[in-house]
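What you see is the complex with one protein chain gone and the rest in place.
A, B and C label the chains in the order they appear, each numbered from 1.
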Amino acid sequence: MGIIEYARTSIKENWSLFRRSRMGLLGLAILAFFAFLALLAPIPRLIDDMYHPMVGVDPEISYSTPPSLRHPMGTDFMGRDLLSQFLSGAQIAFAVGITAAVISVLIGTAIGLTSGYYGGKVDALLMRLADIVLVLPGLPFIIVIAAALGKMSIWIIVLLIALLGWPGVARVIRAQTLSLRERPFVEAARVAGAGDRRILLHHLAPNVLPLTFLYAALGVSGAILTEASLSFIGLGDPSVVSWGMMLQWAFTTGHTFRAPYWILPPGLAISLLSLSFYLVGRALEEIINPRLREP
Amino acid sequence: MSFFEIQGLRMHYATSRGRVKAIRGVDLKMDKGQALGLAGESGCGKTSLGLSILRLLPNNAHITRGRILFHGEDLLRKSEEEMRRIRWKYISMVFQSAMNALNPVYRVGDQIVEAILAHEDITKDEAKERVSELFSLVGLDPGRAGQYPHEYSGGMRQRAVIAMALACHPELLIADEPTTALDVIHQKQIIEKMDELREKLGMTMIYITHDIAIISETCDVMAVMYGGKIVESSKVRDLLRRPMHPYTQGLIRSIPPLHDSVGRLTSIEGEPPSLLSPPRGCSFNPRCAYSRDICRTSEPPLRQLNGGLVACHFAEEIPWP
Amino acid sequence: MYRYLLHRILQIAITMFLLIAMVFILFRVMPGDPASMVLDPKMPPEAKALMKKQLGLDEPIYSQFIIYMKNLLHGDLGRSFYYGRPVYDVIMERLPNTILLFTSATIISWGLGYALGKRIAWRRGTRFEHALTFMGLLFYSVFLPWFGLIMIWIFSYRLGLFPLGGMITPELWTAGGAGIIALVLDVLHHLALPLFVLTLLSFAGAMLLMRSSMLETLREDYILTARAKGLSEKVVRDKHAARNALLPMVTALALSLSFSMSGGVLTETVFSWPGLGKEIVSATLNYDYPLAQAAFIFLAAIVLMANLVADIIYAYLDPRIRY
Partner (left out) sequence: MALITTENLRKVFPVRKRLFGGQEYVTAVDDVSFKIHRREVFGLVGESGSGKTTCGRLLLRLLEPTSGSIYYDGVDITKLTGRELLSFRRRVQMIFQNPYESLNPRFTVYDSVAEPLIIQRIADGEERRRRVIEALERVRLTPAESLLRRYPHELSGGQRQRVAIARALVTEPDFVVADEPVSMLDVSIRAGILNLMLDLRDDLDLTMLFITHDLAVARYMCDRIAVMHKGRIVELGSKEDVIENPQHPYTRALLSSVPRLHSLSKT
């Protein structure tokens, strides 16, 4: 019984259900659009050095300009091209969002499965830990860590987001595991002589997989928003150009009310991309939880 | 004019996989004070029929044809508000999983008071007084009316649900598998209680169950549903003495008796039909030992035979036992 | 139930203790001179030495922690480098402002989320439901600081309807003579826009939660029974369905409080609202470590308190909880 084979059949079946959700399709379309932009990100700097999102400066401009032929989205306060920054932002958003979500979902699933399956002291310990992390106010926590560290890198940010994100996943997976564990097919496997390893990997894991996917989709949105917030308040990684960073530059150089061409696109992009993952997540949720589905 | 009558009722659920034709033309007639047992397997449409009468079907259910006449008036033509007044006051119901029919966050007594006050212009104290009477009636300690459902045992909850169903002295009571979740000893007590109350209050009752034995102990008339239709109905005594439809016969043959030893039970081959795409002709034909060509093409009508009704082309020729 | 609450209070106290310990360790084990994290760089060397001794910085870490806890319990959180005042005083000034914004936004968005969530679930499949659900998701994913800036731009900068930021008009307060009503109105005037933004973003979460909780509840048999009893649609919806759907929502929302707090920090920053959230950001940017630590501890305390309140509400709402 391969998980791959199961995945193949379940994707085929679920796609037909997913297709019926208009919001899910809209989310997928937005997501595909931004993924396409992220793929385009390296192109501008290949055309000309002045289009490098971080160090490229238009030699003829040293202030912010509105969109023009040369700079289709305008330039920032130093004369850097906003379009290439915007494309770089798309790349960063996907990288941060997906990595953070995948890490936290993996940790959460592993802990949830262990906790739910073994129960007892292991469970009590892990869940107390989850409770503590769960009530941590996320953003303030990352801020104090930033204060203690002095400087941030994008990978530390990803790691912190992931470390704050797992308890929610772990709780849901644990609850699911608890109910699965009592299902007769697990007992049937035990009668056949299956050990813990087999039960966890072959019987429980495939059955919590859909939930894992759902939480991964929702986690991406959260991670994108958190990274943007950190960059916006000036605690992001100064060596990468993200959408939040673009907004922070506009904000701190006093362009907030003067340069809509600069302010609007990154904020809109953050919101739309995180919306797209929520839409996809919601459509997945209706597939996974038939009780929510419209008859 | 009969007390209660269903004529040519058809209903389907619109689902993503297509139309589930849950009720495919049901006719039923009841006199006042009668107890009707509605037998059939899961998914044959008997619960849908109960819900149709009270018009409590989910939104994806569509009644496409037929009439439900109560005192000669068609319930399907009533406005939502008129229907609301009929519910519980005239027709009430005991649900399948009575265990969950009580709202966990309210006291049991209050939930009954609520039903009374929705229909009758009496004071809250009078309603509470009635709850005490109802509790004694169904054999519950009236002192427990102030407790929450989770403080009751399964059997007690069942009694409370019955007390609630009787709160407004309805003329017609629909009981949908009221004892399936209970142990036999409790089941016996509840069934006897309901029987006693029905006699005492002169209620008419529809008893929906898959257990023919329960029907044989409590009902006057019995109808057997299969594939969304009634395939046979008559007086319980007649029907059990000489079942005419091959499905009814098979059902009775496949139940092991408690006291007589049988050599071997005969089972009905195959599986109940899918209501998504019911078989052409007689819906029982794929499982029927007597099936011939006509059974696969033409649907047998429910017709008079030996004082009962049966929907089978060859009912006269099929032997019993 | 008292036992249950006692249990929860104990749990919260332990969590709080662990959080403080974590922050303490974090700031001591980070690379660099631990003293520089705690002591004001502007302080004269003699005073520094004295402080070092007072804070026990020359002693092993566990006794440092004991001293730290002792000081904390006495309200001694050190001095803010930036303000040059005791951290405790700064915190106490900011705390009520944060509580004002956070609690009012939380209450309004819960109320709104509850009222709308139950309605859209009840009218499942209608255009009304689709529109509101979509709108909810839209607000849920909007990037708050950016949205806040745009609101300021439109309503304050362009239309001049609200102040650009802050919590009060200083002239009004220093000049004297303004009546209490005028002062309250001034605060409300400043509160309106940040409150609106924070509410708009958190009501959606509550609404969507209420919607799914309600959809689950509507499948319960007691809902069918309530309808069969001939109760009016409104009674079935509000008294039977929504009342029960509230239970899982209280739990879920208690957990999402920390999420709202993140939104609160951003709102305060964008609207220059003089609260703990704005303070933690600026303290971090100013390398004002004692203030940043303390602001975090108090923000966490607010979230924990809100969780406790949610627990009490839950225990009150669910008769099955009688521990």
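Here is the rule we use: a residue touches a chain if its C-beta (ideal position, glycine included) is under 8 Å from a C-beta of that chain, and two chains touch if they have at least 3 such contacts.
Since this is a predicted model, take the numbers as computed values, not measurements.
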| item | value |
| --- | --- |
| Hidden partner chain, touching residue among A:15, A:36, A:155 or A:185 | A:185 |
| Option touching the unshown chain, where B:41, B:126, B:220 or B:299 are the choices | B:41 |
| Missing-partner contacts on subunit B, residue numbers | 41-42, 183-185, 187-188, 191, 210-214, 216-217, 236-237, 240-241, 247, 250-262, 264-269, 271-272, 321 |
| Where the missing chain touches subunit A, by residue | 1, 6, 9, 183-185, 187-194, 198, 202-203, 206-207 |
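Keep this in mind: only the chains that are shown with their structure count from here on.
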| item | value |
| --- | --- |
| Distance from the mean Cα position of subunit B to that of subunit A, given in whole angstrom | 52 |
| Rounded Å distance between subunit A and subunit C, as computed from the means of their C-alpha atoms | 23 |
| Interface hub residues of subunit B, defined as touching at least two other chains | 59 |
| Junction residues of subunit C, two or more chains touched | 124-125 |
| List of subunit C residues in touch with subunit B within their complex | 124-125, 220-222, 224-232, 235, 240, 243-244, 247, 317-320 |
| Of subunit C, residues touching subunit A in the complex | 11, 15, 18-19, 23, 26-27, 30, 32, 37, 124-125, 130, 133-134, 137-138, 140-147, 149-150, 152-153, 157, 212, 215-216, 219, 255, 257-259, 261-262, 265-266, 269, 277, 280-281, 283-285, 287, 289, 292-293, 295-296, 299-300, 303-304, 307 |
| Subunit C-touching residues of subunit B, taken from the complex the two chains share | 54, 56, 59, 84-89, 92-93, 95-97, 100-105, 114-115, 118-119, 148, 150, 161, 164 |
